[in-house]
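One protein chain omitted, others in place.
Chain lettering (A, B and C) follows the sequence in which the chains are written, and residue indices restart at 1 in each chain.
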Amino acid sequence: MRTRDRVALDEWYAVASADELGPAPWPTRLLGEDITLARTPAGLAAHDAAGAPLPLRERYGLVFTTLGAPRGEIVEIAEAVEPDRRFVPCGWTLLRASGLRVVENFLDMAHFPYVHADILGAEPRTEVAPYRVEFRREADELWARGCRFWQPRAAATDTTGTMMEIDYRVPSPFVVMLYRVAPSQPHRRDCIALFIQPMEATLCRAVPLMWLADDISTHTAMLHFEQAIFLQDRVIVENQRPLALPLDPRAEIPTRADSSSVAYRRWLKEKGLRFGTAEWTGA
Amino acid sequence: MAWTAVALAADLGVGDVAGTRIDGEEIALWRDAGGTPHAFEDRCPHRGMRLSFGFARGDRLACLYHGWQFDGAGRCRAIPAHPDLSPPATITLRRHRCVERAGLLWVAFAEAPPPADAPAWPVLSLFLDRPATTREPWRERIAGTPLLLAPQPRSPTQSAWHVVALAPPADAAALRAALHARRRALERFADEQPAASERRHAMAGSSHLRSAREAG
Amino acid sequence: MDERAAFRFAGRLVPASFAAFARHRAARLGLALERLEVEEAEARAVLRGPAWLLEAFVLALSLGPLDCLVTSAEREG
Partner (left out) sequence: MIGTLHDWELDDEAYKVRLGLALMGLAHARVAVDVRPGQETEAPAFRARNLLARLPLWEEPGGVALRDPQAILARLAWHHDPARRFWSEDPAQADWLFFAARELWAAREARQAALFGGPADHAPAARAALRLLEEHMADRGRDWLLGAAPCIADIACFPAFQLSRDWGLDHEEFPRLRRWARRLRALPGFLRMPGVPDHG
């Protein structure tokens, strides 16, 4: 059943890759409701469970829709129009987890030496240096700036290790991005975005898209690097208790390294979002 | 019965970490470098990750997510994101009582006199897709061998029997075959009950697989 | 190395639940809660303990219990 959470409804969601849609009806699920997409001679079309047409947008090779009335637009990604960027869409993966847990995990650095051992982090260099959290009220975005972490192999091109500098950006509750110094072109920043399709409160699909400054790696090397990282994260978010994201901090113990996690939950709480939180009661 | 058997002692080696459940309560079992078994709430107090996915480091259990380390008393001893700081004694997790008796590992949520000890030879654990019908261990002679069978209610629909021999088994192969046959017979019987929901629960994660199917 | 710090929280607070959470969190982190005053629009707390745990305290309180919305959490001294 479609959620009644107005805040969740009034957002745009990526629900498919544009190139996987054909004339055959393509069923999927969004916020508890069955929806169907198709590419007809007249163009893309979608309808909800009751047969009512849904609005559609195509961007970044993805198809977006909404079950509500979004006030905002789909996030603008400046790197997407830079002609020399390597664009790497990484494919969709299902996760038996709240999409909010997936966003929170993407924002997290302290797990690198354990979950992505010898790739994005390694013992004993486990320290998370202080970073800045910014609520950008005008754009209604959340940022974590000036993040630094020691990474033994930050990207497909990296073989020596580096003190990586990262900025994180959360443009909407189910979209999260990062900008990091491109290991093979240190004057530029790679851009990685994760679009999440919340299907149920604790079931989602997600697709990472990358716009990289990398003249060296093959497309498949960049793709496989990110896919392996994402699967390592999937093990975590499918096994947190509760599966949904608690907005109440009583059951957990955040420390300074968790500032972005706390800020994200605070931002969701302020918005009044409930779908996918531990406090969500099902309506 | 305040104590519940959760494993054969021989099935949890030094440095092993394993998940189990008593009445649906998730528990992380692990054995430290000194050989002492421990039972923790299967949830890291930091960000809720299941500790049964973690790893033992000497006399501590480390969480897979951020490497937080807990000693046998359940006290947090290291937070790797802040390597120079020492966690206060107040950061602890929920720990259950855990003892090794009669070749079995036992867990209790409340204070109770420990279960009786006896010389025992490990046989096997049987995992059943049916509820536990008793919480009391019982003795039985199967294939000529005197046995102690200790039930574990795991969930409303699943249980386990942890079986040890109280004398060296006369015919170990026949004994195991008889136990497996017993399990199959019991599950067949359970299948004849109007228990579609039971089988659904029996397969952890099947609901998300169904939803996945709907996702196309 | 313990220090003493005063914090001010502003927002829409339910005094009873905010105070209960503050006490709970101070105990969890092993901090001495020397003073706590909670009203509907702001709260003040004075604590003693290691700096990084004071920081963890203010972080948890900046999210607050579910029925409170904290808009700012600052150290005053």
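The rule is short, and it goes like this: a residue touches a chain if its C-beta (ideal position, glycine included) is under 8 Å from a C-beta of that chain, and two chains touch if they have at least 3 such contacts.
In this text the structure is predicted, and so the values were computed from the model without any measurement.
Across the entire complex, contacts from the unshown chain go to A, B. Only one residue in the set A:H47, A:R125, A:R188 or A:H224 touches the chain that does not appear here, and it is A:H224.
Across B:A5, B:A56 or B:A78, the single residue that touches the chain missing here is B:A56. Of the listed positions B:A7, B:A120 or B:I142, the one in contact with the omitted chain in the full complex is B:A7.
Interface residues of chain B with the unshown chain, by the touch rule above, are 7-8, 11-13, 15-21, 54-56, 64, 124-125, 127, 154, 160, 172-173, 176-177, 180, 203-206, 208-210, 212-213, 215-216.
Think of the hidden chain as still there; on chain A it touches residues 17, 20, 89-94, 96, 205, 218-221, 223-224, 227-229, 231-232, 234-235, 238-239.
The working rule: only the chains that are shown with their structure count from here on.
In whole angstrom, the spacing between the mean C-alpha positions of chain A and chain B is 35.
Once the centre of each chain is set as its mean CA position, chain B and chain C turn out to be 39 Å apart. A separation of 31 Å divides the Cα centre of chain A from that of chain C. Residue positions of chain A with contacts to 2 or more other chains are 253-256, 258. Touching of two or more other chains is recorded for residues 82, 91 of chain B.
Residue ranges of chain A in contact with chain C, taken from their complex: 247-250, 253-256, 258-259, 262, 265-266, 269-270, 279.
Against chain B, the residues of chain A that register as touching in their complex are 26-29, 34, 94, 96, 109-111, 113-115, 123-124, 126-128, 199-200, 203, 205, 235-236, 239-242, 246, 251-258, 261. On chain B, the positions that touch chain A within their shared complex are 26, 42-43, 45-50, 53, 62-67, 79-84, 91, 205, 208, 211-212, 214-216.
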